[in-house]
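Shown below is the structure under consideration.
The other protein chains are all here in position, but one chain of the complex has been omitted.
Labels run A, B and C following the written order; every chain starts at residue 1.
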Amino acid sequence: MKDLKYTSITDEMDCKRDKTEIKIGDIIVGKDFCVIAGPCSVEAQEQILKAALAVKKAGANILRGGAYKPRTSPYSFQGLGKVGLKYLYDAGKQAGLPIITEVVDTRDVYLVAEYADVLQIGARNAQNFSLLTEVGRAGKPVLLKRGMNSTIEEWLNCAEYILEQGNPKVILCERGIRTYETYTRNTLDLSAVAAVKNLSHLPVFVDPSHATGRREMIRPMSLSAIIAGCDGLEIEVHPDPKTALSDAEQQLLPGQFEALMEDVRMTLEFRDRLKK
Amino acid sequence: MKDLKYTSITDEMDCKRDKTEIKIGDIIVGKDFCVIAGPCSVEAQEQILKAALAVKKAGANILRGGAYKPRTSPYSFQGLGKVGLKYLYDAGKQAGLPIITEVVDTRDVYLVAEYADVLQIGARNAQNFSLLTEVGRAGKPVLLKRGMNSTIEEWLNCAEYILEQGNPKVILCERGIRTYETYTRNTLDLSAVAAVKNLSHLPVFVDPSHATGRREMIRPMSLSAIIAGCDGLEIEVHPDPKTALSDAEQQLLPGQFEALMEDVRMTLEFRDRLKK
Amino acid sequence: MKDLKYTSITDEMDCKRDKTEIKIGDIIVGKDFCVIAGPCSVEAQEQILKAALAVKKAGANILRGGAYKPRTSPYSFQGLGKVGLKYLYDAGKQAGLPIITEVVDTRDVYLVAEYADVLQIGARNAQNFSLLTEVGRAGKPVLLKRGMNSTIEEWLNCAEYILEQGNPKVILCERGIRTYETYTRNTLDLSAVAAVKNLSHLPVFVDPSHATGRREMIRPMSLSAIIAGCDGLEIEVHPDPKTALSDAEQQLLPGQFEALMEDVRMTLEFRDRLKK
Partner (left out) sequence: MKDLKYTSITDEMDCKRDKTEIKIGDIIVGKDFCVIAGPCSVEAQEQILKAALAVKKAGANILRGGAYKPRTSPYSFQGLGKVGLKYLYDAGKQAGLPIITEVVDTRDVYLVAEYADVLQIGARNAQNFSLLTEVGRAGKPVLLKRGMNSTIEEWLNCAEYILEQGNPKVILCERGIRTYETYTRNTLDLSAVAAVKNLSHLPVFVDPSHATGRREMIRPMSLSAIIAGCDGLEIEVHPDPKTALSDAEQQLLPGQFEALMEDVRMTLEFRDRLKK
């Protein structure tokens, strides 16, 4: 694809670039498979701590939790902001997990970067180029969701905005695109994962929770995504989804997540065998 | 979903229906995994025979080949018609494979049903309700592609048209939906496979060739589809894709298909272990 | 656009073709503005006659009414078939209006062509190429709806199937495309009308009833469509929409249609002035 200086699998001399590897906590993303898990939103100190301990025990590598929530309506829960950030930070510390959280405003990038190990750019801000530039400058690893209406080419161009600032630590994340189908929240585009693995050296994750919006689909879509070649998963897990302030329908219970993690490990082992 | 009398996973008394099983050749679709393979179009007697022998050798269960081709332009190759049907029939006989071919006209249903073991309804005729009714009456197994703009609910209603005629032998086939993304020919919706397995007792196949339109994506999407729960695959294989009269970009070479079939078998074994 | 031999605005020698004009009843479609009106379905002899007299009085040029209805579910009203055709024919006779009705099966083309002055191809059969070929052979004027997922280029290719059979009497009809928006039934694409007027010499109609699925939007969309350059409108009118067996939400009452027709006439006069 034209105009991709840094995200393309080859450089300008047409030499193949090395796969991007990013050290986060104990693992190297791009080399080690990575599972991000945790609740949609940080709702209370106890809730995020419970979630952290549960996902750590099940084998997750990074703890997620939203402190600044981009919600369709201004009257929906908007997140706890800086307080949520601190709760998340403390929970990560106690559980021994690095943390990821979404940043939604250029003015918050440095504050969020102080707490978070990975900055997340959500689908609604996927083409907020000021924000992409700013997280590029901050230098911390960035997980970049695909916009709900972004083509693969546009998505890679969004990554280019970050890399162009001198920050090579970008993880792409497919989270479903908007189509006419309404049974699922969005349409998970797993062929985009295979496509991006051919086009770019960047790691690609998949978020089956937002893509499907349905708890029962998270397992099949997670395992399919692994076989499609993804480098990691981001999965919503809540200690008590019924009471969740956002995304109640799609968050897994800790026990469900634990079972999923066993299947994830089996599938990864199988994928290794398949390659040989 | 409302109004589904026969395709729903439960009957009107809310008893769970048995999974549909359909004997085709040596296998029972719905129980045994099934691979349909062959060229997009039957182009010549030798071409289809070569293809038949190659896919049989690699382990395919059903031979495909289009005799009546629905093409966007009237000036593209329209298929060999009845002659193609005979070539396909003979090739299947020689290779020891049942055959599937598309029927596009109500007037041809009985002719095609004389030759073919399975009748295919293509995406462009997915809501051609007269044709659905007619293949329902013919009684032969039917592979029903999802329309490019059909919701899951509409797709199941299309199956309902066939079942309602007293023909329970319906196989659903996801083949990609139309979205704004242009890198792939269509967007393969694997979450629809998982959805349909929850909603219906009918077997669900996946056609990664038409969904992606890209040869290099057929392997990852085939294996992902297996993990998503599909009951079979339909894959385009041509003895010499460069010379193909249709879909040249997406047909596998026999050697590529053979390699894929090994991966398919490994993935099926793995899927069996995963369930336990 | 490539491969358009007959529908393109220019012929193969790059000479500009004359605008297609089709005599139907008292008017010449392509030259005179044409309003098709009537109920979604022919439901009873009295219903269609009432509708016919009402739309004739209001100034419609062609009477519509479905005898063969393509419905999402096989359990919805499927139309009265041949009986409906006769009711429609009689109603047209009594009201002094030519009639249009949908044909959904190649086997019915000659039967329907005996009764109807114009054959309609619906959106679900827009890429039923056997049916397009058959109405091409029948020689009667054809109104070809755009498929819900057809690009402009594909739509023109569908017309090409009809023209290529030697039948030049094709009217295109935009009826909304399928998008992610759910407030309207489909998304009316008026820029496609302007596009087609630049690309082809064929007349283009607009069906605001199916496009919007909302009674209150029919007036603004009809008048906008005129300004966008359409050659005619197809509007659903029912003597008693509350009792309609299909499309109850989008059919106008005769009084509403009468008021609309006054606005249509004013808008046409204005459009004439605008051109000068």
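By definition in this document, a residue touches a chain if its C-beta (ideal position, glycine included) is under 8 Å from a C-beta of that chain, and two chains touch if they have at least 3 such contacts.
From a predicted model like this one, the values you see are computed outputs, not experimental measurements.
S.K.: Of the listed residues A:148, A:248 or A:268, which contacts the missing chain in the full complex?
M.R.: Here the residue in touch with the unshown chain is A:148.
S.K.: Can you tell me which of C:35, C:49 or C:152 touches the chain that was removed from the display?
M.R.: In the full complex, the listed residue that touches the missing chain is C:152.
S.K.: Among C:60, C:163, C:177 or C:202, which residue is in touch with the absent chain?
M.R.: With C:60, C:163, C:177 or C:202 as choices, the missing chain is touched by C:177.
S.K.: If I consider the whole complex, including the chain that's not displayed, which of C:164, C:240 or C:263 touches that chain?
M.R.: Spelled out, the listed residue whose C-beta touches the missing chain is C:263.
S.K.: Touching residues of chain C against the unshown chain: what are they?
M.R.: Within chain C, the residues touching the omitted chain are 149, 151-153, 177, 179-184, 187-195, 198, 211-212, 216-217, 220-221, 223-229, 263, 266-267, 270, 273-274.
S.K.: In the full complex, which residues of chain A touch the absent chain?
M.R.: So the residues of chain A touching the missing chain come out as 3, 5, 70-75, 104-107, 124-125, 127-131, 133, 147-149, 154, 157, 160-161, 164, 178.
S.K.: Please output the residues of chain B touching the missing chain, sorted low to high.
M.R.: Contacting residues on chain B, toward the hidden partner: 178-180, 182.
Everything that follows uses one rule, which is that only the chains that are shown with their structure count from here on.
S.K.: Shared interface numbers for chain B and chain C above half of all numbers used, same, or below, different?
M.R.: Counting which numbers both chains contribute, over half are shared, so the two copies meet through the same residues.
S.K.: If you average the CA atoms of chain A and of chain C, how many Å lie between those two points?
M.R.: Centres of chain A and chain C (C-alpha means) sit 48 Å apart.
S.K.: Measure off the straight-line distance from the CA centroid of chain B to the CA centroid of chain C, and report it in whole Å.
M.R.: 34
S.K.: Which positions in chain C touch two or more other chains at once?
M.R.: 178
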